[in-house]
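First comes the structure, then the notes that go with it.
Complex shown without one protein chain; remaining protein chains in place.
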Amino acid sequence: MFMKFLYKSASVDNVMFFIVGISVFMLVLVTSLMIFFLIRYRRKKNPDAENIEGNLMLEIIWTVIPTILVLAMFYYGWIGFRIMRNPPKDAMLVKVTARMWSWSFMYENGQKSGELNVPLNRPVKLIINSEDVLHSLFIPAFRIKEDAVPGMETYLWFLPDKTGTYDLFCTEYCGSGHHSMISKVIVMAQEDFSKWYGEKEGAGKAQDSLKIMENNGCLGCHTVDGTKRVGPGFKGIFGKEAEVITNGRERKIVIDKEYLRRSMLDPGADVVKGFPDIMPSQKGILKDEEINAIIEYIKKLK
Amino acid sequence: MTTGDREKSFYETQGRHTGILSWVLSTDHKRIGILYLTAMFSFFFVAVILGVLMRLELIAPGRTIMSATTYNAIFTVHGVIMIFLFIIPGIPSGLGNFLLPLLIGARDVAFPRINLMSWWFYITGAIVILVSLFTGGGPPDTGWTFYVPYSIKTGTNVTLAVFGVFLLGISSTLTGINFVTTIHRLRAPGMKWFRMPLFVWSLYATGWVQILATPVLGLTLLLLMSERLFGFGLFDPAKGGDPLLFEHLFWIYSHPAVYIMILPAMGAVTEIIPVFARRTIFGYKAIAFSSLAIASAGYLVWGHHMFTSGMSDIARMVFSFLTFIVAIPSGIKVFNWVASLYKGSIELVSPLLFTISFIFLFSIGGLTGLVNGALATNIFVHGTYFIVAHFHYTMFGGTAFAFFAALHYWFPKITGRMYREALAKRAWVILFTGFNVLYFPMFILGLEGMPRRYYDYLPRFQTGHFISTIGSWILATGLAIMFYNLIRSIFKGEAAGSNPWGGTTLEWTTSSPPPRENFKEIPVVTGGPYRFGKD
Amino acid sequence: MNKDNILEEKEDYEGSKMGMWLFLFTELLLFTGLFLLYSAFRSRYSDEFHTGAAELNKTMGTLNTVLLLTSSLTMALSINVIKKGQKKLSVLLQGLTVSLGLLFLVDKYFEWSEKIRHGIYPNSAELLQRGKGETIFYGLYYLMTGLHGLHVIAGIILISIMIIMTINERIHREKFVKLENAGLYWHLVDVVWVFLFPVFYLIS
Partner (left out) sequence: MNDNNKSITGYRIYFIVWICLLILTATTVAISNLKLGKYGALISLFIASIKASLILLFFMHLKYEGFLIKAMLLLTIMTIAIIVGLTFSDVWYRH
């Protein structure tokens, strides 16, 4: 039902060509006139200048013509934009959650993934939210971008009309991992997509703990091999004593199940000393089983 | 220097204090101007080094010389220094202070003591920012835009840095008040509004922007500080706040601020063109009014920085429309400048060279601004290197090149000496080449999808980044030569005499450097500012 | 004679006043930012703003309004009086202005401390538990009245300096622009309050 190759991106590109075309023309005009005057009226050749105070006609011309040009630019830009803001009714819905520093895509059947898998030629509507700070979802190949704002839903849509793998970036600065908040858009043929979609559906529950952590972005800040990133590493912490800051006061605690659970649901309550209080709360995001699975997993990491 | 009865220049008149105090406690607008210039270029130097370090890091994918945290701090500090310490005070507070009273035939600005005070705010703010780099949680890493909620959550020393910027805001506001009052009250007898040099017009327009926009920045920063200290929650969605309102408040100031940066620059080149074309300016009134038009339209467009922020679609449309309106008066200026060369008798010396390249580079920057301003294309290029290229073309290619032009042009007036013209031209060639090699690839990178504020990038972006880094070295060479030439000439240059270029505005009627009170006798003005040749 | 001073000595009456007005405009824009936030949030949380406002002490707010309005009167009179050379009366009126300003602050102090005693202050558990709208309402309440309070303090300091200058004859019947400017500042603080008052106390 939709037209040609990269339909929407083409509309952006047309606007781009239009504006850049006019701009290049204007630039060449201005520059060549300047250079011509510099040569033609150089002092050696033209020792006596002529005082020309102005010319009303010219002023009007170079006010009116640019005005018309920029209004045309505005108009095309706006038309292109209107297409971008009106997703077709039959679009496939994908919920996007951004967090420091990973993306999570949730499909209508509840399936989660860290990459955006979409079938060919079906419009996709992305509903975007953020768990912590501002992010921005950018897919250069489809010329679309929209910020992920905590506490507010934003949206985007695009028509994946060519199979392949495309880059997906975060373009709103969000901390030290901003540059690594990169994912992929994989456009696959309908059959491949159905296979992927169905296959994952059954596997939803049996995901292992590491996968849970990957899909929820924990590994953007934590590691399982003991090194520190933005947050503490998980290796060997269970049962150890740690210094945390509670309500501005330092205290010592022993890392046990309860503490780990609290760390995930209410990370601001006890902040590990030496780390910033930036971890997003997982309340309402991780299910109870998932939390338990993670705790078990951390327990075993020796 | 000529005769013995020459009036003592302001350098030789110390005033109430001696030594260094005769500078930092002086209320002489010329001394204050020089204080600004010195301080500004010191900070510029720091920020330039940071810029080059960034480029070095970006020469290849992966870690080259620094960690991600360091990189983020560096681009933040680079941006903050360049914007708030260099380019905003640059022409108005630095050159403007020195020149404004000279241009309108006054002995000083309207409030000399407040002028000194605003320098002290400036320097204190600058010091606070520098201190924030080495204390607390380390240098701020938010980008110069300080977007919430990240700027509230990060553990780095944002509060102190923001306080520093707040002080700079006060400094800028006070300068604006001072200039507007000065222009209203202290014009020499006979200098009607339409006899003022066009630089003064642009300073006047700038002054109003400083008065009416900067307080909003002040408030925004106060709010950011109090969020960090007390957690009111105005910008924290968990407490009911709204991060987009912060963006509005920030850009309500920061878009008009880009016109604080460019307007005085436009004014400065408008002084230069007629002098070297030996003819009057083309379209005096059009240029004067376009300054006011740019300043006022500048208030209407801040939302174009927020086209992808989740703002309402109606607001996006309105702001996009208004954005295009600002382009028109800028265009008027450009066309009038070009027309002012027509049938001139043009001498292509370094100030004019810098001016011509200013027009060229600013046009590129401005025209790509149109790409940013159209909705469809903005969605694509926002947050990419296309924007980085756009604003370096406008700020560096625009404002800074005009600033360099102005420095060369008024150098003999300020120091009483002449720089080496041949060397200045050579520096210009290298600077101009380096500039384009450095920033042009960024347009391409942006269109390929390279996001800004990225410490690391995918290998497919490498070519562009590599060329760009090479460009930064060429540019550095050019700047080094230029500054070498200027600094050397302060001490060793030939004496310049009071009017080496044959300028017709009032500053050239007094000796170089000017005496403490600028004019032996306040001149009486009988005609327009640019009267060459016959009449 | 030190050269630095020549230019500072001569006073430009119109110029000083223009400078002051320009400064006042910057103050207006400073508060504009806050009123902007207020109205944006109000349109989102209008019910909560009403409940919030209902809890503020209207009597105290009204009292404060009267105090400030009266202080504006005494301030205006003090300038009139100095123009006629009645130095003592002017000092007295300025003193009254300062006292009324101080009373305003005392009133504010009681208001704030009562709220704080009830556990309502930025980021307090009580407030967070009441929900988003009220958190924002009280956030704005503290910010806006707080910033206004700071201006009152600044005004009090300024006028106190004026009192000293009047006593020292540095302000007198021929030279009073400083006093006028201080007055302008004080009236502006009053104008801001005139808007703060209905916006916080009267919308319930």
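Brief remarks follow.
So that you can tell them apart, the chains are marked A, B and C in the order they are listed, and the count of residues begins at 1 in each.
In this section, contacts are C-beta pairs under 8 Å (C-beta built on N, C-alpha and C of every residue); 3 or more make two chains touch, one makes a residue touch a chain.
Every value quoted in this text rests on a predicted model; they were computed, and no experiment measured them.
Within the entire complex, contacts from the absent chain reach the displayed chains B, C. Interface note for the absent chain: among B:39, B:186, B:311 or B:405, the touching residue is B:311. When the whole complex is considered, the residue among B:248, B:333, B:453 or B:516 that touches the unshown chain is B:248. Against the chain not displayed here, chain C makes contact via residues 13, 17-18, 21-22, 25, 28-29, 32, 35-36, 39-40, 43-44, 58, 62, 65-66, 69-70, 72-73, 75-77, 80, 83-84, 174-177, 183-184, 187-188, 190-191, 194-195, 197-199, 201-204. Where chain B meets the chain that is not shown, the touching residues are 184, 208, 212, 216, 244-245, 248, 252, 299-300, 302-303, 310-315, 318-319.
Following the convention adopted for this analysis, only the chains that are shown with their structure count from here on.
Central chain assignment: B. Criterion: smallest distance from chain C-alpha mean to the mean of all protein C-alpha atoms. Here the two chains linked by the largest count of contacting C-beta pairs are A-B. If you average the Cα atoms of chain A and of chain C, the two centres end up 45 Å apart. With touch defined as above, chain A holds no residue shared between interfaces to two or more other chains. Taken together, the chain C residues at the contact with chain B in this complex read 2-8, 12, 14-15, 18-19, 22-23, 25-34, 36-37, 40-41, 44-45, 122-123, 128, 131-133, 135-136, 139-140, 142-143, 147. Within the complex, the chain A residues that touch chain B are 11-12, 15-16, 19-20, 23, 26-27, 30-31, 33-34, 37-38, 41-43, 46-55, 58-59, 62-63, 66-67, 70-71, 73-74, 76-81, 84-85, 132-134, 136, 138, 140-141, 143-147, 149-152, 154, 167, 169-180, 182, 275-278. On the side of chain B, the complex with chain C involves touching residues 13, 15-17, 26-28, 107-108, 110-114, 173, 176-178, 180-181, 184-186, 211-216, 218-220, 222-223, 226, 230-234, 239-242, 245, 248-249, 252, 516-517.
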